[in-house]
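All protein chains of the complex are present and in place, except for one that has been dropped.
Coming up: subunit A.
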Amino acid sequence: MEAMLQPVADLFGPAWPLVWTLVKIIAIIAPLMICVAYLTLAERKVIGYMQVRIGPNRVGPKGLLQPIADGVKLLLKEIVIPSGSSKGLFIVGPILALAPSLVAWAVVPFDDGLVLADVNAGLLFLLAVTSLEVYGVVVAGWASNSKYPFLGSMRAAAQMVSYEVSMGFALICVLLISASLNLSDIVVSQSSGRFADMGLGFLSWNWLPLLPMFVVYLISGIAETNRAPFDVVEGEAEVVAGHMVEYSGMTFALFFLAEYANMILVSILTSVLFLGGWLSPFGFLPDGFHWLALKTAAILFIFLWVRATFPRFRYDHIMRLGWKVFIPVTLVWVVVVAVWMMSPLSIWS
């Protein structure tokens, strides 16, 4: 590989590291965008079938070109900037929403050694970047200078920061037992254990000893991405579409992309932190990227399934769940894990 690329590297000279990094970034973003596009189709299809409908089936064979049609339509729609809005911030809002959901992918390990930036503080970086997402929503809601976006973004901000806390405590638990902030190390630390030696690798992953945290992380992930049943932010009956009311055309598309990119991000992070990333569930099967893809797809399916199943939560219930249930549970579990690690029953060494 290195030898093959050498002539190209010589061509670019000192700019080569930058060019090569850009190529790798495109190699992450391009498939991600295709996933986002087809996740929108999958969502409509899955929910359609769950409600005994067919879902989109007109554009292309079995509706497979539907996301492209949607994209082109949004591209050709006028970008309306309301006269009363803060025009600069109005444009910055959606960009701020999308950028963090892409940047977080820099530290996600896809396979053993297959990661763009193998940084030591990967988990900390993720915590920092994912908390930036709330700014896009707040800026958009404020800049619109319209009542529904304003109320929607207040709700969104309060909800996102509330669930951020329980997610943070769940991360602390993962960190305690893997003793590394590097995401690749976190995956590797899940590859050993009593069950892994017996060939049942999936019982050695973090989800089992951290089962409450796994559940809390998953639910917080759904709340964090403002997905149903936590989508009061865009509750049609109350605040129309929340912070997105005044947006149209590509500025709206950016929010849409950000939401789905965030869903995929939360799913892949759950897979990496709790479900052993690229590790295979059974000893006799080889590890590989396909396992990570499979686990991520399974969690994404749960996202859609939950949306099709549960009615929307009331806002005070959402806040109660975040502050009065999840925070005590996660706090207690941090202590439990710490004590467990110090006791003779510790399964981590």
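By our rule, a residue touches a chain if its C-beta (ideal position, glycine included) is under 8 Å from a C-beta of that chain, and two chains touch if they have at least 3 such contacts; residues count from 1.
Keep in mind that, in the parts below, contacts and distances are computed from a predicted model.
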* Structure fact -> Omitted chain per UniProt, picking from "Thiazole biosynthesis protein ThiH", "NADH-quinone oxidoreductase subunit A", "Oligopeptide ABC transporter ATP-binding protein" or "2-hydroxy-acid oxidase", is "NADH-quinone oxidoreductase subunit A"
* To do: With the full complex in mind, choose from A:Leu89, A:Ala293 or A:Leu331 the residue touching the hidden chain.
  => A:Leu331
* Sole residue of A:Val103, A:Ala293 or A:Val329 that reaches the chain not shown, by the stated touch rule -> A:Val103
* Interface residues of subunit A (partner: the chain not displayed) -> 17-18, 21-22, 24-25, 29, 74-85, 91, 94-96, 98-100, 102-103, 105-107, 116-120, 123-125, 127, 131, 142, 144-151, 154, 157-158, 161-162, 164-165, 168-169, 171-172, 175-177, 179-181, 240, 245-246, 249-251, 253-254, 315-316, 319-320, 323-324, 327, 331, 334-335, 338-339, 341-342, 346, 348-349
